[in-house]
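Each remark here refers to the structure printed beneath this line.
Here the complex is missing a single protein chain, while all its other protein chains stay put.
Up next is chain A:
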Amino acid sequence: MPMYKVKPVSPADIKIDVPSCMYKSPNVHGHGMNCGEHALQNGEVDPSLKALEERQDEVLRRLYELKATVDGFAKTVTTPDADLDASTPSPGPAESVFKGTADLDSLLGKDLGALRDIVINANPARPPLSLLVLHALLCQRYQVLSSVHVHSSVSAVPPPLLSCLGPRHIDSYARQRFQLGFTLIWKDVSELQMKFSTQSMCPIEGEANVARFLFRLLGAEPQDPAAATQMDCWIDKAVFQLSEGGSKDRAAVLRSLNAALGRSPWLLGQEFSLADIVCACFVLRAGQTTSAPVNVQRWLKSCQNLGHFDCVYPFLQ
């Protein structure tokens, strides 16, 4: 006899109706249906479908038009920046490539009636070439008071480094007439450093990071996050592989630069950006540009033709 007995919960003989067909759909071709619903069979078109088709056509047409326009632009821009004649080197710094605006008050803090001075401490053994280019660009957008100082931790500095920001502005004695100050101090520091508002900002370290800050002041940051990320990616490549990496890393970067520049005139496509400035400066500083791949050399020539890189050439061996 079993120890425990459990009363059955349900009777054993329930009848279950198992379906043989999972989904049922109405028979389109079945006879005896209402002919009025299927006027389509006679080649006439349902008005709602027709409207949909027409909308689709309209969208496609607009797309084709856009494509045609863009193709047209691409054709006119056989050399980058077609509104400037970049086929021959220009005599001086060309008109600024960047025409955006930036809200200085939100980036730098409220204007308290005093010169907003950006202080950059750099080691004279490693001049920050990309910052010199950005300085030239800033000077075209704003009234910038530039000064160069030598810190007492450094005993002497070669004369080209003293004049790297260009000639002293005539009005340099009236500091408050300027919108921005750019003070470059040659100092014995291990890492480049930027100070702005010591009360509310900690110092920014590293040439690439300072370049990103200065670029923001030009109001030309790519709005599209994908492009912005790509820009950062190129800058990081330049810093970590071109500058700090070994010869294999450098070669790899040159190859990827070459590949990207084969598809478009500038690294981010049709627009000149910070990625081009930083990468070009780091490539130039690494030297041996004559042995660089073809597209890279063409791109370097284009950079040179823009005129903003003129300040950099005195510092290349």
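Here, contacts are C-beta pairs under 8 Å (C-beta built on N, C-alpha and C of every residue); 3 or more make two chains touch, one makes a residue touch a chain; residues count from 1.
The definition used in the following text is that contacts and distances are computed from a predicted model.
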Which of "Aspartate--tRNA ligase, cytoplasmic", "ORM1-like protein 3 isoform X2", "Auxin-responsive protein" or "Kynurenine--oxoglutarate transaminase 3" matches, in UniProt, the chain that is not displayed: "Aspartate--tRNA ligase, cytoplasmic"
Of A:198, A:223, A:247 or A:291, the residue in touch with the unshown chain: A:198
Omitted-chain contact residue, chosen from A:176, A:190 or A:223: A:176
Full-complex contact with the absent chain, from A:185, A:242 or A:312: A:185
Contact footprint on chain A, counting only the chain that is left out: 112-115, 117, 119, 121, 147, 149-153, 155, 173, 175-176, 183, 185, 187, 195, 197-200
